[in-house]
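Everything below concerns the one structure shown next.
For this view, one protein chain was removed and the others were kept in their places.
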């Protein structure tokens, strides 16, 4: 087995053994789903957004998810407070810039978070990463309508500008720290028929980041496992809702050995 | 095939072809469900409520859903801001007056929205439409306990007062612009065992309104397709949750041809 796959399997074993708390300040649409995904992959979820408690809550976390899907000013303030504390403690932050490019408020908020905090990983779709990188990309609502012509260049630019790892999810996911580039080819078209699958992928990445500080590998692990669960779930799907049920069951049932064997991660030549 | 059914099938084809963005300012209970229903029928959902972004977000929308199920003053303000912009742009607004009649705040808020905005379609249950029409109806929480004795009269009165189309859902749905009256007889009793099925019906209507500016027809199309999906889902249900899974799968799987064939829409003699 190649060393990347082996390390991904080992990371999942550590998630299951240590049950890291994944503190989410996230959107109202996906809270239930991402809490369940956190449990199924092996972590413990908490959704807490009040500015009076987020700095305390995050001290116990293995990772912090900031997701702007239904943003409002007070929640953004809580993201900054929790994020600064996470940075002080060396707790990884994963940013999901939902709908970046769709409104000025969303784009501006994401850029403020990227400038104010040390973000470990940004997980977004092509349109969102394109909008934040400045290279361009079209987002309608929260959906990527037009990805950048060169998604690798967009991801690299954003990673270099903010000294972060960027995970651009699409049929073939691209993960880069601005220098090295990995791709993940797991996944299934059914994922596009459900709301919140991007947010779920972000949660998977955060669970891996809690136990694997090589963020390229953490992002690859989370996305590969999520995509692999989707591939297996698709065999039982009669539509989006039965696909979703099977997807959640699979995330729970997948073993470290299965993930290590099934992850389709490749490092591109630079 | 009668022309109404044919046009309903054509409307679904247009939804699937154009993927209209359905901007929801909606309640906290059903956000995930209505986002998924939007995707399954063929549109793109976005849930955005911050007053700083709603006017910009709605410019890209095919329809705007305003749903007061868990209302608070700042969200109502955002509804007014988004609604005014939608009116300027000719984007249809669909109002779901969840719990009208249950508290003074809900009834007053719905009437304020009806007076301040040009609402294309109001979709509510018998108790809600009765309360807003002034004819009476009893609502406990968000459930219609007592519908008006003459639901057609209640719907007509409300439609005439606010120059809108009213869709009153029940075992037999009533749709009227104050003059013409359509009924839709699709549906299944299982729908009453789940939370948010009224809100889902509203989302279906909004998706059709995004592509069909005859709002009588749009409301009939959305409700007929939703009810038809429920009929087919009931065959696979062992309880409310398995019914819900099958319902969502069916909304996705139904073709324009099936909907055109299965819609039970009748225009009443006036």
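Letters A and B name the chains as they come in the text, with residue numbers starting at 1 for each one.
Keep in mind that, in the parts below, contacts are C-beta pairs under 8 Å (C-beta built on N, C-alpha and C of every residue); 3 or more make two chains touch, one makes a residue touch a chain.
Just so you know, these numbers come straight off a predicted model, no measurement behind them.
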item	value
Identified contact with the non-displayed chain, of B:196, B:222 or B:256	B:196
Selected from B:70, B:118, B:185 or B:253 as touching the chain missing from the view	B:70
Contact partner of the left-out chain, one of B:106, B:156 or B:188	B:106
Hidden partner chain, residues of chain B it touches	27-30, 32-33, 69-73, 99, 102-106, 140-143, 193-196, 238-242, 245
Interface residues of chain A (partner: the chain not displayed)	21, 23, 28, 31-32, 35-36, 38-40, 44-50, 52-53, 56-57, 60-61, 244-250, 252-253
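In this section, only the chains that are shown with their structure count from here on.
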item	value
Separation of chain A from chain B, taking each centre as the mean of its C-alpha atoms, in whole Å	33
